[in-house]
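Structure, as structure tokens:
Below is a slice of the complex: some chains, not all, each in place.
Every chain is named by a letter (A and B) in the order it is written, and numbering of its residues begins at 1.
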Amino acid sequence: MLSDTEVRAMDARVDDTAIGQTRPMTPAPPDRRFASDNNAAVHPRVMEAVERANVGHATAYGDDPWTSSAVDAFRDLFGSEVSVYMVWGGTGANVMALSTLLTPGGAIVCTRSSHINVDETGAPERILGAKLIDVADDRGRMSPDQIREWAHWIGVQHHPQPAVLSITQSTEWGTLYSPDEVAALCDVAHSLGMRVHLDGARIANATAALGGTAAALRAFTIDAGVDVVSFGGAKNGMMHGEAVVYLSPDLDRWAPYVRKQVTQLPSKVRYISAQFSALLNDDLWIRNAQHANSMADLLHRRVADLPGVDAGPAPVVNSIFPSLSRGADQLREWSFFYDWDPTHVRWMTSWDTSTGDIDAFVAGVRHFVS
Amino acid sequence: MLSDTEVRAMDARVDDTAIGQTRPMTPAPPDRRFASDNNAAVHPRVMEAVERANVGHATAYGDDPWTSSAVDAFRDLFGSEVSVYMVWGGTGANVMALSTLLTPGGAIVCTRSSHINVDETGAPERILGAKLIDVADDRGRMSPDQIREWAHWIGVQHHPQPAVLSITQSTEWGTLYSPDEVAALCDVAHSLGMRVHLDGARIANATAALGGTAAALRAFTIDAGVDVVSFGGAKNGMMHGEAVVYLSPDLDRWAPYVRKQVTQLPSKVRYISAQFSALLNDDLWIRNAQHANSMADLLHRRVADLPGVDAGPAPVVNSIFPSLSRGADQLREWSFFYDWDPTHVRWMTSWDTSTGDIDAFVAGVRHFVS
């Protein structure tokens, strides 16, 4: 991570560049935008792995050596004989995982801002036929008490039974639960007979932020009591593919059938598995995420003091949620990003964000907002 | 397609090779198996397109130039302003398409051997919540009368209402409907107020067999009255991706939401779209399929007269369904393929099957079966 001095030097450089320029001259937009880590390309080492896998025939649907290797890599990572199911995408991973955890008549407790609640077009409700009990979140996070609150529904036939807790790490607001906080959530959930799902679309960014090691990952997943993880790939340098990883034994009994039934069994699985192997090899997944996280930190520091920008809390992962007092429309038009809610925008970095991209984007913020 | 003389020459060559060999010596299995076109690798030109798309950022979920180009290519192909939705896989394409065609309380008429009925782990029933009225098929094909038979359910509140006809072209049995036959099925379906879906997982093989031109494709789809097509990619040289193509205007009103809701909205769509553009360019999709079809024809002719093999009807697309009187287990062990039903095996060719693969496989058939 850069020192404050280095960051100031960057600002100075941009300012120098600007000397003699008339303000209205629009700067060039960054090569890579800050809209979403989903917009990034595929990491070269991941792409190489895809190319290397492109030889001859391989049994479809998972019975191939690339998939065996990737599963082994996941088992090494978690230090346990976890069960791993490759799937197409993140919504599919979540739906599949939740489907195998639900009891008949069961409901899912999640935060109001969770991806499953607001960004999956109701896929969980449609495919699971289950209610999402959405609790108010504090910038993406929930507390054990918010699970306990629903305990009074247990045993009452007029209410669906809280059956699964689904949390996101890192959250949709770019925040984190500490390992202890995850453990506390799992403890309450398990004490109520519930299972725990972790939506890890950005699990790499969380791991990078919490230590950047396999031990860091395990601390907030398998060691904390999480039962199943949606392990993200596409937001961290892959072309396609996520993995549903069962950390608790025996929960995946019906998983193979459920995966196909929810349309998430890939045919040519080798191309997903090869990507995961490349990503997990030599900690590439963590390094990609560390880079993205550090770029968000840099962006935050670069805009924190700009007029017209309330940069919000310093990021712990790869997104910041500023409030802009003016110029948001022009800035968005110039280099696209998403509005997060009526008062916040979201700027997100990815494995391929460069400091040059940040220079360019900050120049745009200065031009349109400040 | 090879002449009979050329085929006989191949047989002779293999026999020559075998001279002096003692029969029990097991031949080497083929480089590429005859298990499924899903086992094939990605075509080099398709892979190149993926690599070329791997530059910079692109808006996720379809608003990117690669997708625009692919949609244009589909519109050129069908000669109409069709609506095109990229999806992850074939089961997903079918479920999405059917979901947008169904009426409340509606049912789907299909053949008993159709993929949606027996090979999708009940995904249609689960996600659509609809009954599949499965009619007996004649090697994968159904007749207009088999739709009419269900007309007596219409208007009776105790029965789900026949709402969609789903046919497969080419069928799961490697057979074809002529354009007139498709038109006759569509006519009956439409006269009963039903919509028509065509599962085109192997639509390229059908197109190749029925003329190998865009006109041939149009004749059995848009011209015949089909409303929506699941347009296959993965079985014809792509890594992943299928397209749901709405041929009838206005049927896709809710398609974007349904796509995401059934977990079939890809994030980095550009990598699918680039593949489709490569495939549709310069008729590569047809040439791939023509090759696969001709290899199946060659395989059929090579085994048609072998003892212990009842090769069944000559293929029109890329699969044959022989009956083996002995040696099936050893042959399958040596080079894997699927049993189709208790009396038939399925041998399937793909875009990358070589005559050498056929030489090797036929040698195995001679060794283990004949």
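What we mean here is this: a residue touches a chain if its C-beta (ideal position, glycine included) is under 8 Å from a C-beta of that chain, and two chains touch if they have at least 3 such contacts.
Because the structure is a prediction, the values reported are computed rather than measured.
Trainee: Given 2 chains in view, how many copies does the entire assembly contain?
Mentor: Here the complete homo-oligomer in the file comprises 4 chains.
Just so we're on the same page, only the chains that are shown with their structure count from here on.
Trainee: Return the distance between the CA-based centres of chain A and chain B, expressed in whole Å.
Mentor: Spacing between the chain centres: roughly 35 Å.
Trainee: Considering the complex alone, what residue numbers of chain B touch chain A?
Mentor: Within the complex, chain B touches chain A at residues 31-33, 35-36, 38-42, 47, 50-51, 54-61, 88-92, 95, 120-123, 126-127, 234-235, 239-240, 257, 260-268, 271, 336, 350, 352.
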